[in-house]
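The structure appears right after this line, and notes come after that.
One protein chain omitted, others in place.
This part shows chain A:
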Amino acid sequence: MKVAGVTGEDAEDRVRWRKLIGCVLCSALMCKAVDIPDLLDRASQRSDKLHSLSNMLALELVTIGRVTMPRPAMCHTSSLLTPNDKEQALQVSESTLMSLARSLLKAWQYPVGVLSNSANLLPHQSKASISNKLQELQEHSRNLEDGLDVLSGKMGPTAQILSTLPYRGGSDLGQDKMSKLINFNFLLSCLRRDSHKIDSFLKVLRCRAANMQPNLC
């Protein structure tokens, strides 16, 4: 399994800035620092919600017709190597898992925006609902990203590694309606899978961290 890409400097700056603020606030308010299991719990809840949204979106599009959509070769995140089964997933370290999750999440930041912008142009009857869900999804994605940044700060340097997975699909999804629909569908399926990956990684991490709560895992 290869980890590709190096984190950008701006991302590191952002993380450092957030850490600083967090420390200052906590010390000022005499608050107790939230521990990692709680953070993971919250993160997994948010990723769960994220995946649910993408799931609903994908199912909504599929109901248009029983036409089997031709699949382009690969999702833009396919280059990221991730565990494909349970044994592999359980062998990966937590930091790596966190890094993978964060990378995937970051890779989808831009495409989700593209999807959200293109939603109103879709030749679909329920494009309003799709557009709403996409906007909600975008918000959740941002929140999760920020949370994972905080988490990764507590987990070690390996967790901070972010792989760049550039999206090369372009700002629009196609020239004509059909291609737009096909590309939209394809993107949504990729998103659906990747959000599930993120959710699974975080839940594995949660169970690994919550040794004191066997009832959860």
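What we mean here is this: a residue touches a chain if its C-beta (ideal position, glycine included) is under 8 Å from a C-beta of that chain, and two chains touch if they have at least 3 such contacts; residues count from 1.
Rule of thumb we're sticking to: contacts and distances are computed from a predicted model.
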Should one name the undisplayed chain from "Phospholipid-transporting ATPase", "Transcription factor", "Mitochondrial ribosomal protein L27-domain-containing protein" or "Prolactin receptor" using UniProt, the answer is "Prolactin receptor"
Kindly state which of the options A:S78, A:S93 or A:S179 is in contact with the chain not pictured.
-> A:S78
Residues in chain A touching the chain absent from view = 48, 51-52, 55, 68, 71, 74, 78, 82, 84-86, 89-90, 192-193, 196-197, 199-200, 203-208, 215-217
